[in-house]
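Accompanying notes for the structure given below.
Note that this complex is displayed minus one protein chain, with the remaining chains in position.
Per-chain residue numbering starts at 1, and chain names A and B are given in the order in which the chains are listed.
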Amino acid sequence: MAQKLLEINKVGKSYGDSVILSNANLVINEGEFIALVGMSGGGKSTLLRMLAGLEETSAGSIIQEGNKIHGLNKEARVMFQEDRLLPWMNVTDNVLLDKKGKQAVAEAAQLLEQVGLSQYSTKIPTQLSGGQRQRVALARALMSHPRLLLLDEPLGALDALTRTKMQELIRKVCQDKAITTFLVTHDINEAVRMADRIAVIKNGTIWRIVENPYRGKESLGDKEKEVEISEEILAEILE
Amino acid sequence: MKNLKKSFIVVLLLFWCGVAVYGWHLTREDAGSSSLKNVVVGYQAGDEFYVSKIRGQFVKKMKAKGYNVKFKEFQNGAAMMQALASGNVDYARVGDTPPVSALASGTKLTYVAAGGTKAKGSGILIHKNSSIKTLADLKGKKVAYTKGTSSQYMLLRALKVAGLSNDDITWVNLDSDAASVAYSKGKVDAWANWDPSVAQVEITENSKLLVDGTTTKALNRSFIVSPTTYASKNKTLSKLIIKYTEQDMKWANKNHSKLIKKMSADLKLSKKVVRRSITRRTFSMSSMSKSVVKEEQEIANVFYDNNILTKKINVSKHVQYLK
Partner (left out) sequence: MENIETNENYHFSLKLKNSLPWLIPVFLIAFWQVACNLSWVNETLLPSPIDVVTNGIKLFKKGELQENMSISLYRATAGLLIGGGLGFVLGFINGVSHTTRLLFDSTIQMLRNIPHLALIPLIILWLGIGESAKISLVALGCLFPMYINTYHGITSVDPKLIEMGKSYELSKKDLFVKVIFPGALPTILMGVRYALGVMWTTLIVAETISASSGIGYMSTNAEQFMDMKTIVLCILIYALLGKSSDFIAKNLEDIFLEWRAIERRDTNGSEASGDK
């Protein structure tokens, strides 16, 4: 039995009179890859931002290893929908951010190697493609050795081919480093391809959690089964 | 290429800073020594203090008496009166009109000394081929003047002498540089002005004076004025200033050629122009007298009667008779 890292406990969020999320419950285990799917505006990103501590909960609590998350979650790092790279710094400096020293530089180089951008280390973000920029953002997130990696639809703006490659890369890196990963996406196929478990958001709460038996093998799994489970989830959301 | 550009900009910036530091040193040079009492003297190019400044004796003699004289040049009398009001100038050499205006606006100043007049070099300029032949011909014409200066008084006096009313002419208020263009382009028919501009225009614009100060009794006399509190505390100093400038004036009257050479270089006017303006004036400086106070009172009265001043001024209350 995997150890529990984080527990979402009857969490709700509202802005004034409009309720975004209510009574959401989810347990995230250490080392697992969990995806959150649902319609746009359904509160997926809001939940992720609460996990990151960028927003406070309106009701309920988020407990991480016995501590309630209040303020910035220092164990987590977010990969945003936009790359949010600093355009005035080169790739290495973007990965390093505020970290200094020989060791950090060597680690940054190693991470860039891992995401396949070694030869781009002195370029600036505008010289890179969208996919390359997101890979830099991934390396930057990993640089802080987060316990929890929060992915807020980071691949949403990429074309289909780049997207598939990025999915593979992210899954591999997270598996190698055994990082607990929480992915928010509106693309059910993406969720099925990447996640161990898929949480479905519907009617402003976590409606159902689907175990994904077809994932976790070396390949991205059985195509047919993948389609089958995707369609099942989609039908449920649209119901 | 990029590095070349960078170093070029750096060199340019260093050069900029170097020049600015040099400029700073230049402004520091006239800071003066500390053991002497500083006396700030305001002047305008070509006037009595200017003569003292270029002769150089004045500063030396004052230094021997324990005073460090600092000359401050001003572009016009109004600016000098402003500096005087704020106590930034101890003695100011002005024409006869600015002190009257300053007194009316509440500046506490005292007349300390009176200089010579520029009666022959102050008046109303016309082109030699102008249809205006006599003062009476001014009727219906456009005349340029500068508000608040002696030219306004001159024009008022000239109209009085001609027996015209103030509404008989069109008054065109212009700064001297704007007036010079307007006059040479024929946009105005006549121009009330004084030396050395008058001499300059007479020569370059084929012009003459329709009437000068000897007729209008607008004499354009020089005065030395001082803030009232300063003047009452420094009578000895005032006497020294009168004494030494008087000596310089005597020198100026005897050494026209030297003066003309220096002035034409400084003012960037031709020697011919400077000679004309110098030869028709007499430099002098003496303590105040009842007759010059009467002249000033007349200006104050005329300005008050014509609503130029809103306050009646009694000039004799603001005079120091030093003997």
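One rule holds in what follows: a residue touches a chain if its C-beta (ideal position, glycine included) is under 8 Å from a C-beta of that chain, and two chains touch if they have at least 3 such contacts.
Since this is a predicted model, take the numbers as computed values, not measurements.
Participant: Based on the whole complex, identify which of A:Lys44, A:Arg77, A:Arg171 or A:Arg197 touches the chain you can't see.
Facilitator: Answering carefully, the residue with contact to the hidden chain is A:Arg77.
Participant: Quick one: which of B:Ala45, B:Ile132 or B:Leu164 touches the chain that's been left out?
Facilitator: B:Ala45
Participant: Which residue, A:Asn23, A:Gln110 or A:Gln127, contacts the hidden chain when the whole complex is considered?
Facilitator: Of all options in A:Asn23, A:Gln110 or A:Gln127, contact with the hidden chain holds for A:Gln127.
Participant: For a quick check of understanding: of B:Leu269, B:Val293 or B:Leu309, which residue touches the chain that isn't displayed?
Facilitator: Among B:Leu269, B:Val293 or B:Leu309, only B:Leu269 touches the chain that is not shown.
Participant: For chain B, which residues touch the unseen chain?
Facilitator: 5-6, 9, 12-13, 16-17, 19-24, 26-27, 42, 45, 71-75, 79-80, 82-83, 85-86, 88-89, 176-177, 180-181, 184, 196-197, 200, 204, 267-269
Participant: In the whole complex, what residues of chain A lie against the chain that is missing from view?
Facilitator: Missing-chain contacts on chain A: residues 52-54, 72, 74, 77-78, 80, 82, 84, 86-89, 97-98, 116-117, 119-120, 124, 126-129, 131-132, 135, 140, 144, 159, 161-162, 165.
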